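Please read through the structure below; I'll follow up with questions.
Every protein chain of the complex appears in place save one, which is left out.
In order of appearance the chains are A, B and C, and numbering begins at 1 in each one.
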Amino acid sequence: MEHIKEFSQNDRFAKELGIELLEVSKGYAKAKMDINDFHMNSVNTVHGGAIFSLADFTFAIASNTHGNISVALNVSISFLKAVFQGTLFAEAREISINPKIGTYEIRISNEQDDLIATFQGMAYRKEKTWKQ
Amino acid sequence: MEHIKEFSQNDRFAKELGIELLEVSKGYAKAKMDINDFHMNSVNTVHGGAIFSLADFTFAIASNTHGNISVALNVSISFLKAVFQGTLFAEAREISINPKIGTYEIRISNEQDDLIATFQGMAYRKEKTWKQ
Amino acid sequence: MEHIKEFSQNDRFAKELGIELLEVSKGYAKAKMDINDFHMNSVNTVHGGAIFSLADFTFAIASNTHGNISVALNVSISFLKAVFQGTLFAEAREISINPKIGTYEIRISNEQDDLIATFQGMAYRKEKTWKQ
Partner (left out) sequence: MEHIKEFSQNDRFAKELGIELLEVSKGYAKAKMDINDFHMNSVNTVHGGAIFSLADFTFAIASNTHGNISVALNVSISFLKAVFQGTLFAEAREISINPKIGTYEIRISNEQDDLIATFQGMAYRKEKTWKQ
């Protein structure tokens, strides 16, 4: 999965937000984000967009581990607990895959392993593959 | 809605991403985001997290126009068209409100008014109100 | 769209629930369901499953109007108002289509045109077409 390293490094938005890839394997990815002041919303909790982006990064990585280029179709996210500081983790797991569609569940948790949000995403798997 | 100006200005994540509020009224908000290189993902399109964040900003503004503090419970987003450059717009409309729950639809479009993504969100309305 | 009449009549679950197709055109469908006692849940309101099924029927019809066989990938539904009696209507509109994916918004309303629920669905468009 050499292409995944490059894939991850080319994600400028993830870099901007301070998202780091921790682990990757077929259909799986884990990442973290240290919370900074720029992640905050108007009520001084981590912005839903920042939580979404961390999860979305692992979704993109996990769904692109098979060689085909995969793009997000749809995501549903539930926000369960507000976060104020520390580090957030996201872990993406593939729950279903067929030639056209991959489905992933992502859990977002804090350092105490409290569940912060859950994210479910479907990706469309293009026929085009990462450079071979 | 004096509190909305302050609410909007305190959103550091929106500021980081270059999101600007354009219009606001009861249950409604419109914002824009000029696309920069730092919004890009690994396949050189605007990152799903950036699109989500723009929409989420208008969702937060629109759901906080009534005086109560509102927090996001759940969002479903569908990505319809990839974006490479230009300016994105998001427009949030309230489709239902009761004492506890507000529901909003957000359309994300580009300068040509193509529909880029749709976002539907539910917010929980706390009893606590913005300082009066 | 001769195939749509047959498609609609073959839907035994819709028949079981008393769902009737009212209108259909490219990317559009409208249906109704007269509420009976068997649609009720434990708290004497119309069951979420019955509301979903009415909307899903119009989603299936609208997404199959183009000739390709389309199958549901994902749905998000928000329940906005409880219903006790009368007739429910669902109206499906196509908001995006490409060779592989169609996206639809369905509004569920009552006889007073109150919004009861909103449903957004994505369908995968197979290459196989309805018999021509």
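Just so we're on the same page, contacts are C-beta pairs under 8 Å (C-beta built on N, C-alpha and C of every residue); 3 or more make two chains touch, one makes a residue touch a chain.
This structure is a prediction, so every number in the text was calculated from the model and none was measured.
Participant: Shown chains touched by the missing chain?
Facilitator: A, B, C
Participant: Residue-wise, where is chain C in contact with the chain that is not depicted?
Facilitator: Looking at chain C, the ones touching the missing chain are residues 6-8, 10-17, 37-44, 47-50, 52-54, 56-57, 60, 64, 69, 71-79, 82.
Participant: Could I get the residues of chain B that touch the absent chain, sorted low to high?
Facilitator: 73-74, 76, 100-101, 122, 124
Participant: Extract the touching residues of chain A with respect to the undisplayed chain.
Facilitator: Counting only chain A, the missing chain is touched by 76, 78, 80-81, 95-96, 103, 105, 115, 118, 120, 122.
Following the convention adopted for this analysis, only the chains that are shown with their structure count from here on.
Participant: Over half of the interface residue numbers used by both chain B and chain C, so same, or under half, so different?
Facilitator: same
Participant: Based only on mean CA positions, could you tell me how far chain A sits from chain B in angstrom?
Facilitator: So the centroids are 20 Å from each other.
Participant: Take the average of all CA coordinates in chain A, do the same for chain C, and state the distance between these two points in whole angstrom.
Facilitator: Spacing between the chain centres: roughly 32 Å.
Participant: Using mean C-alpha positions as chain centres, tell me how far chain B is from chain C in Å, no decimals.
Facilitator: Centres of chain B and chain C (C-alpha means) sit 28 Å apart.
Participant: Among the residues of chain B, which are close enough to touch at least two other chains?
Facilitator: Residues 76, 78 of chain B each touch two or more of the other chains.
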